[in-house]
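One structure follows; several queries about it will come next.
Excluded from the complex is one protein chain; the other protein chains are retained at their positions.
Up next, subunit A:
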Amino acid sequence: MRLFGLYGRTQDTLWTLIAAPAIWGVHFLFSYFYAAYRCAPNADIFASIGGTRIVVGIATVAALVLIGLVFRRAWVEWQAKGGTVRHDRDTAEDREHFLEFSTVLLAALSFVAVAFDVMPVLLIGDCR
């Protein structure tokens, strides 16, 4: 984890916090826009979307890996300091722990959300 900052730990900010949901959002918009774009004007609803499925598949793997990395970083740092869930003192350290823990939760949520978002592409093979 040296990669992410000095002393083997990153300064958590609101940016690190929203990284995973942001990846989820970008992935969601990309997938849906791209499928709509490839099917437009949607005159042939039974046209197969094989290529689109592959592209979305690649985007999904990328998104899941990135969210996984965010999760791992936050998890390691959070665990390194005990992995406790209560951080309500008014100190820089508690804020840091709070952000790490929140990042862990948000990353897990984003991971599941991305998986749910792509489910249609697994099951629906044309422009309907």
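Simple rule for what comes next: contacts are C-beta pairs under 8 Å (C-beta built on N, C-alpha and C of every residue); 3 or more make two chains touch, one makes a residue touch a chain; residues count from 1.
Keep in mind that, in the parts below, contacts and distances are computed from a predicted model.
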Chain left out of the displayed complex - its UniProt protein name, from "protein-glutamate methylesterase", "Cytochrome c oxidase subunit 2", "ABC transmembrane type-1 domain-containing protein" or "ABC transporter domain-containing protein": "Cytochrome c oxidase subunit 2"
Given A:29, A:61, A:80 or A:124, the one touching the chain that is not displayed: A:124
Absent chain, residues of subunit A that touch it: 40-46, 85, 108, 112, 115-116, 119-120, 122-126, 128
